[in-house]
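This is the structure I have questions about; it appears just below.
Our next item is chain A:
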Amino acid sequence: MSEPLLSVKNLSVDFHTARGTVHAVKNVSWSISRGETLAILGESGSGKSVSANAVMNLLDIPPAEIVSGEIIYEGKDLLKVDYETHRALNGKKIAMIFQDPLGHLNPVYTVGWQIVEMMTAHGRPADMARARALELIKRVGIPEPEKAMGKYPHQFSGGQRQRLMIAMALMLKPDILIADEPTTALDVTIQAEVLALLKELQAETGMALVLITHDLGVVAEIADRVVVMNKGEIVEAGLTREVYHNPKHAYTRKLIDAAPGKGEIKLLDPAAPLLLDAKKLNKTYGSFAALKDVSLTLARGQSLAVVGESGSGKSTLARTLLRLEEADSGEALWKGRDLITMGRSELLGVRRQIQMVFQDPTQSLNPRMSVYQLIAEGWDIHKLMPDKSKRRAKVIELLEQVGLSAEHVDRYPHQFSGGQRQRIAIARALALEPELIICDEAVSALDVSIQAQVIALLDDLRQRLGISFLFIAHDLGVVRDFADTVIVMKSGEIVERGPTAQIFEAPQHPYTQRLLAANLDPDPDVQAERRASLTHG
Partner candidate 1 sequence: MTKMIGQRAIASLLSLLGLMILVFFLSRLTGDPAVLFLPIDATEEMKQQFRALHGLDLPLIEQFARYVWDLLHFDFGESLRKARPAIDVVLEAYAWTLPLALITMGLVITTAIVLGSLAAFNVGGFFDRLVSIVSLVGASAPDFWIAIVAIVVFSIGLGWVPTSGVGTPLHWVLPIAVLFIRPFGLVVQVVRGSMLSALGAPYVKTARAKGVKNLPLIFVHTLRNGMLPVITVIGDQAAALLNGAVIVETIFGFPGVGKLMIDSILQRDFNVVLAAIMVTAVAIFIMNILIDLAYGLLDPRIRH
Partner candidate 2 sequence: MLLKPILVGALLASTTIAPALAQADTDITVVLSEELDLVEPCMATRSNIGRVILQNISETLTELDVRGDKGLMPRLAESWEDKGDGTWQFKLREGVKFSDGTDFDANDVKHSFDRVFSDQITCESKRYFADTALTFNVVDDHTIDIKAEPAQPVLPLLMSLVTIVPSETPMEFVRDPIGTGPYKLTDWTAGQQIVLDRRDDYWGEQPEVTKATYVFRSEPAVRAAMVEAGEADIAPQITAEVATNPATDFSYLNSETVYLRIDNQDAPTNDIRVRKAMNAAIDREAFIGTVLPEGTELAVAMVPPTTLGWNAELSPLAYDPEQAKKWLEEAKADGVDTSLPIEIIARTENFPNVTEVAEALTQMLTDVGFNATLRMVEVAEHEQYYSRPYPESEGTRLVLAQHDNSRGDPVFSMFFKYDSQGTQSGVNDPKVDDLIARASAATGDERAALWSELFKYVHDDIVADVLLFHMVGLSRVSERLDFTPTIATNQQLQLSEIGFK
């Protein structure tokens, strides 16, 4: 291995808050060489982005404070150079792309302007910058580059925006590209494309790639080496294959074990009575058809997964069944009564029986209500549990059911972690003793280890209480672990349906096949195989 291009040595960064100092990273060291791909793997709160931000001089100081360490690039300690020197390196030698390209691109300027600026900000002439920009936009696969230059970020799709970010980052042929969760918000098929693009470009330019991610699959797909971070420290580092197959640290093992998609596939109980029977649901927004003749059935105790990429209509389906949106046509019989045309008072009764768990518990729990208020609210609405003295005990019981405890009763949502919040949301849904819980991406915002726990909890509830689930997700691994029946949706239509085993093992529809192919496996060897088969096939 040659002399490293960039090395971070013994970096410690603290964040100062009123409640005390948080050690964001402690003694973190890593380095990267030309042409190499290093993945920094960690869950939220692990401090995986901090060192990269320190490299880019992007930490807000205060509240951050760099306690110790050095960052060596071309023989200079980047933590000691002056502002102007560091600024001149940013973008030119070391470039960075981010998760959420929509937020990270300036909404009020054309992408062309923003890409060109990467060069003009470093003193290159505008016409040269423009030519280079056109070339790169074409290279990253954006159709009609000339036209694209004059468009604004919101006029592109998520994948295109990330491609544009990449184009912008490569304008000055940097030595190092830091990619912070570059594919997290993207659909699986798009994710695969973007990762492939990054790999190609790396091969072309020989740049070093630092990839910050929480996703083992991404690591398996792209990284040569990986460092695993937990609670601000590097717990393990090494070649990707070795770390996956031979994890030394308990945390790494836990992380690998938690990766979904390896459990036993469930079977549907054919004798269960029918609960919901939806027929030919249609919903359009203007000229856009969100649902086209969607029909489904759901039996008591069944867990039905609806799979699809963004824009497939899966969320609209849930919202329509919950009467958050009015369907244009069709019917949805709930125990024989049509949900779509039901009157207000009858609907109120049904609302008790159908509950929903949303994707982001941070947003679905009112930040100004305590856990007790959140869970007990349903009783107020439905005039249940009139004996208020018993409510508290029941709330505690529910909390314990979802793995929380009595001490949490009077706290507020912001005092919990993401996984705990989702448990609270589930406890709230359970409070009304529903017969069906609709989960709209209920675990996709959670870290993998927590994801596994929540899925286990839901499955436990299904078995113990006989609750049915309509499980909307884009993550195939999770679906495979939880669902007994799967519906695949694309552009508002159901393209394939069947028992989970059938969908995963013998997918019929090409789209389903593509989805499964794009799904990244945490095992680097599996991924390498797939890549090989794709290039050859």
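If you want to know what made the cut, all candidates are chains of the complex that A comes from, given by their letters.
We adopt the following convention: a residue touches a chain if its C-beta (ideal position, glycine included) is under 8 Å from a C-beta of that chain, and two chains touch if they have at least 3 such contacts; residues count from 1.
Not measured: the values here are computed from a predicted model.
Participant: State which numbered option touches chain A in this complex: 1 or 2.
Facilitator: Of all the numbered candidates, the touching one is 1.
Participant: Write out the stretch or stretches of chain A touching candidate 1 in their complex.
Facilitator: It comes out as residues 56-58, 87-92, 95-96, 98, 100, 103-110, 117-118, 121-122, 152, 154-155, 165, 168.
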